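Okay, handing you the structure first.
Let's look at chain A:
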Amino acid sequence: MFSAGKYFAFVWPAYAISLGALVLAVTVVWRLYRRARAKLKEFKGAADERPRNARRG
Partner candidate 1 sequence: MFAYANPKRFMELSGRVLPWLAGVTAILFAVGLYLSFAAPPDYQQGDTVRIMFIHVPAAWVAMMAYGFLALASLISLVNRHPLADVAAKQAAPLGAMFTALALVTGSLWGRPMWGAYWVWDGRLTSFLLLLFLYLGYIALRNAIESETRAAKAAAILALIGVVNLPIIEFSVQWWTTLHQGESIFRAGGPTIAAVFLWPLFAMAAAYTLLFFTLLIVRIRTDILERRARALTMGHAA
Partner candidate 2 sequence: MSAFVALLARDVRLATRAGGSAMLALAFFAAVATLVPFGIGSEPKLLARVAAGIVWIAAVLAGLLALDRLFQADYEDGSLDLLALSPVSFEGIAAAKIAAHWLTTGLPLTILSPLLALLLNLPTKAYITLFVSLLVGTSAISAIGGVAAALTLSIRRGGLLLPLLVLPLLTPALIFGAGAVLAKLDRIENGAIWFLAAFSAVAVLLSPFLTAAALRFNLAE
């Protein structure tokens, strides 16, 4: 009833959208986190801020 190769046309958009959305989510979540961290540093000053190892630069 279905021929194998023909319906790949729906597979790649599904994967593209899913993985794209997840990558976007990770990027946004991480960016928001770094922004919050930067803001806090700004308010606290460098005095008692322990150096944190960032996973990404």
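How were these candidates chosen? In short, all candidates are chains of the complex that A comes from, given by their letters.
One rule holds for everything that comes next: a contact is a pair of C-beta atoms (placed from the backbone, for glycine too) under 8 Å apart; a residue touches a chain by one contact, two chains touch by 3 or more; residues count from 1.
On a predicted model such as this, the values are computed, not experimentally measured, just so you know.
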item: Of 1 or 2, the one touching chain A somewhere in this complex; value: 1
item: Footprint of candidate 1 on chain A - complex, ascending; value: 1-11, 13-15, 17-19, 21-22, 25-26, 29-30, 32-33, 36-37, 39-40, 43-44, 52, 55
